[in-house]
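Here is the structure we will look at, set down as structure tokens.
Every protein chain but one is kept in place in this view of the complex.
In this document, chain identifiers A, B and C correspond to the written order of the chains, with residue numbering beginning at 1 in each.
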Amino acid sequence: MKEVDLTTEIGGLRLKNPVLVASGTYGYGLDYRDLYDPGLLGGIIVKGLSLEPQEGNPPPRIVETPCGMLNSIGLANMGVKEFVKVQLPLLRELDTHIIANIYGKTSEEYQEVAQILGDQEGISALEVNISCPNVKRGGLLFGAEPISAHEVISSVRRVYKKTLIAKLTPNVTDISPIIKAVEEGGAEAISLINTLRGMAVDIHTRRPKLGSGFGGLSGPAIKPIALYFVYRAVRSTNLPVIGIGGIVDAEDAIEFFLVGAKAVQVGTANFVNPKAPIEIIEGIRAYLEYHQMGDIKELINSLKEC
Amino acid sequence: MKEVDLTTEIGGLRLKNPVLVASGTYGYGLDYRDLYDPGLLGGIIVKGLSLEPQEGNPPPRIVETPCGMLNSIGLANMGVKEFVKVQLPLLRELDTHIIANIYGKTSEEYQEVAQILGDQEGISALEVNISCPNVKRGGLLFGAEPISAHEVISSVRRVYKKTLIAKLTPNVTDISPIIKAVEEGGAEAISLINTLRGMAVDIHTRRPKLGSGFGGLSGPAIKPIALYFVYRAVRSTNLPVIGIGGIVDAEDAIEFFLVGAKAVQVGTANFVNPKAPIEIIEGIRAYLEYHQMGDIKELINSLKEC
Amino acid sequence: MKDQVGVVLSNREVSRDLFLLRLRVPYQMRESRPGQFVMLKVGTSHDPLLRRPFSLFKVREREVEILYKVVGKATSMMRDLRDGDTVSLMGPLGNGFQPWGEGETPLLVAGGIGLAGLGLLEEMLPEEGFLVAGFRTRDEAPLELIRKRNSIITSEDGSLGIKGTVIDGIEMLLREVGKTKFSLFACGSRGMLKAVSLFARSHSTNCQLLLESYMACGVGACQGCVILTHSGYKRVCRDGPVFSSDQIVW
Partner (left out) sequence: MKDQVGVVLSNREVSRDLFLLRLRVPYQMRESRPGQFVMLKVGTSHDPLLRRPFSLFKVREREVEILYKVVGKATSMMRDLRDGDTVSLMGPLGNGFQPWGEGETPLLVAGGIGLAGLGLLEEMLPEEGFLVAGFRTRDEAPLELIRKRNSIITSEDGSLGIKGTVIDGIEMLLREVGKTKFSLFACGSRGMLKAVSLFARSHSTNCQLLLESYMACGVGACQGCVILTHSGYKRVCRDGPVFSSDQIVW
């Protein structure tokens, strides 16, 4: 039998398979190297990078919730310059695409980070995280309003020539105007969802369980919400959509392909089962073979509506 | 020792304890009668009532998800007139407050339902569900925008004199303007959250698992999100806030009180453990005694911020 | 209806993926009627979250038997139950079967795990009552649980009894016993129940079906488990799970 074709395209980017690992859950790409070759992945999205190194939020930064977890890492990272100097050379050795997730406190900061990365060999695309609070607008999310979403993406677009992915937040009333805004701003693809706002309280100390009070919810708990957003997104844009949220196994991933995702990202599942992304690739292959599809493109967006 | 005071006030309504059962998860109030006396509850919120009986959505209407469930009941109900004739007389026998949850396809319909119920003895308050799609505005939620939220609540307020609770959706970018709108519209209290939009797909049939395609997510999975919304709501209004979402035990309920909820509703947990509301009442009592609080008011909003 | 804690007395495989779970319960469940079910919950984890419906297969005083097939999350957890473990069960629930009429001969029709829903009824069968039980293959048939007398077994691959479906079994029975006024009681997959319904209609035979559906509450509170009938949507848990076959819209 002919080998199943798992390649998929995200804007100008051609992935050998549609399974990526999500930003913030895979460090700078090498933490799981002992368990399998990260080069087997469709792509690696590294931890969100900012212009300057960030210490991040006070601990505790994670708390488990039913079938999910809240995190308030606060985008702790080594900064883009250190990343380029120390980590990127190691990542270039891997036989897969490295995608940098970036964020800034202002659109100028986003632009500067993008500029630095644009000059680097070994970075195939940027994923712009506009799902984090911004300082200028009083802590609101850039990605929560079309205007600010457009502002960030277009300022990055001006300086960055390769594939540009806008990562969107589910904490909005309606995702379509946001998608329209980033599309007009020059995004070639969108990825969603980032985490949902959440909190947990310790009834013994009577304090929030997270050091910073609130956090972002991820994991299997949010999968139905993520799937809905991806379904909506696919139907409101022609841009390729990357599905994220609560994916732990091949069945989950296939649900996202059915509603139209061109690729998926595995996040929290890496913590539970580090080999999940590899098992998902194998599971997708097996599903396609079983259903006699030679190409994942036959699966993508093949949902039968009711 | 003096008995702990569990009474709480929601607008003009005085509840003997702060544990209610959520609309749609407790039928018309009598389905769990074999297991305990529903009169022990702080209050019963009956299934959402509309002007005319509703058949509801095609099955399947429920599907389990990780630590949660999606439902697409479609507000199937017997209609307000049948309710008043057949169910209400039975409910009057119970030693607790009966709160009617209502909805309509237009604000006029809401008003008519409210009018009918306003004349009835035995209904202590209305909970107005503005978290369901409306026909006029192309299937958007009344509760998703301040203007439409205000419209519905004020039209109900015009004809209904007793306690009016606005039930809000979490599917919004920012809850504060919605709260402001319903407050100006005449709501005396708010309850939140209703379910989050979600979907699930059967990878074998390649169809949505729910007959109507989408549904609302409830259960423990959504608790961190619900708690966050209640926290936000309490800090953006002086209206009493009723907390809903994923509460299964006393610890969960206490988290909601700590962030400022004056009462809570137990929904999906009724399906898993029908005696949950009673166990929660007992658990709250035990917690207060252990911490030597004589009154639940000492607990409410006593979170120590970081 | 009660919500009680059952203690596992035994839990053993009776045919491929089919298990018989025996529970000791604090309150007797003698009032249970054939066709009724319980909502069962294993463990305290919220995943899986909801209780699952299971027919009462056998009930004696403070002992309950459930015959179940391992198909997913909850039933896999049930398979791992060991003696002394506890489960929570709420019931009996639902309306159960109506007795057969004067002059009618009861004929139970079980498709695979459908046997589980007919256990209590089978115990009440008179001498002249019949059972037709159909399986896909021999290894799916829990032979020890099938009455010895007046039973016809079918298998789709012919590895056991008559080769064919339960309909083939029923037709053979009709040929054998000749002119008898039967009353049908069927439980099994949706496809099998539809076939039995069509058969019943064409033979003008009374026919009751035990239907399945996804359930959340099991007591009629959530409107989640409805199926379409000629008088609109009906709740399987409260208005059923037993329906007269001519009510169902297929």
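Couple of notes before you dig in:
As a working rule, a contact is a pair of C-beta atoms (placed from the backbone, for glycine too) under 8 Å apart; a residue touches a chain by one contact, two chains touch by 3 or more.
Everything quoted here is computed from the prediction, not taken from an experiment.
Of the chains on view, those touched by the hidden chain across the whole complex are A, B, C. Only one of A:V4, A:V63, A:V156 or A:A181 touches the chain withheld from this view, namely A:V63.
From the set A:V86, A:I147, A:V272 or A:A286, the residue in touch with the chain omitted from the display is A:V272, counting the whole complex.
Checked against the hidden chain, the listed residues A:E3, A:E55 or A:E305 yield one contact partner: A:E55. Along chain B, the points of touch with the absent chain fall at residues 66-67, 220.
By the touch criterion stated above, the residues of chain C touching the omitted chain are 45-48, 82. On the side of chain A, the interface with the absent chain consists of residues 24-27, 31-32, 34-35, 47, 55-56, 58-64, 66-69, 71, 73, 76-77, 219-220, 248, 268, 270-275, using the contact rule stated above.
Here, only the chains that are shown with their structure count from here on.
Chain centroids computed from C-alpha atoms place B closest to the centre of all protein C-alpha atoms shown. With centres set at the average Cα position, the gap from chain B to chain C is 36 Å.
Between the CA-based centres of chain A and chain C the separation comes to 47 Å, rounded to the whole angstrom. Computed from the mean C-alpha positions, the centre of chain A lies at a distance of 34 Å from the centre of chain B. In chain A, 66-67, 220 are the positions where the chain touches two or more neighbouring chains simultaneously. Residues of chain C found to touch two or more other chains are 46-47.
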